[in-house]
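Here the structure comes first, spelled out in structure tokens, and everything after it is commentary.
One protein chain omitted, others in place.
For subunit A:
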């Protein structure tokens, strides 16, 4: 039963991936590709966030700092040095190194700080990076940011579309492997019951740090792609909005499911696009964030499991219903 279910899910993923890969050959809408590229980038970001929130149960409000580090790393490299492939690789390595180091220390802090205290701390930490990006003018050009040129291979929008899509698929595969590895299973145990995980003999802190680092690195990569897609970077990449977007995407899509993060990212990005387009019709659509607020409240109230979670639970209930009845009979 479970196998057929998994196979069906895999088949659907495969079809969607193939469809997205073939799309550029049959369709030719520049704005759609740019939009889809954004979706892929934010999918990576949301999946990395979901690893913390959905799998390990760590609530972080500072995820934008990794995103921003990636964005600024690529920007600074491309601006200061020639936009060559080598420098591009160096920027990626720098991002990985920086995000790994910072997320290691941020992960360490989970030892002392629990839930909302940790959330507040990460919030202020990312605020610190925001201030740093504003004040370090020689490197970041302050609030206004700067434009930069990108290497030849990233110039074509269609190519970049493929690169982002492949990155997203790769991150999805890596993270689904990771969450199903022995370590990944322990992460889910920590989410469920930290104390019990400890008394089973697992060093909870180590696992939290592992989750924090992996999540930080992927968020940094999402930041790189984001900056490349705009060829521009400013302090907004460190803003709280970025973290809130990830939070929104994972919660609406379904916490604790990687597909949910992707669906959430798609939904939010498309909704964002359409709502701002509607601004020509009526002024209220300029304040599209109001609608997101409403959607968010409704989602938390009526679909706390998110889209994917709700779908799964419906399926599950239908199959297990006879079982539940039996249980009740036994209890009675």
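The rule is simple: a contact is a pair of C-beta atoms (placed from the backbone, for glycine too) under 8 Å apart; a residue touches a chain by one contact, two chains touch by 3 or more; residues count from 1.
Keep in mind that, in the parts below, contacts and distances are computed from a predicted model.
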Problem set entry | Name under which UniProt lists the unshown chain, selected from "Arginine transport ATP-binding protein ArtM", "MaoC-like domain-containing protein", "Glycolate oxidase iron-sulfur subunit" or "Succinate dehydrogenase cytochrome b subunit" | "Arginine transport ATP-binding protein ArtM"
For this session: Quick one: say which of A:204, A:246, A:275 or A:299 touches the chain that got left out.
Result: A:204
For this session: Check each of A:87, A:158 or A:188 against the chain that is not shown and name the one that touches it.
Result: A:188
For this session: Spell out, residue by residue, where the missing chain touches subunit A.
Result: 177-178, 180-186, 188-189, 192-193, 195-204, 206, 210, 320, 323-324, 327, 330-331
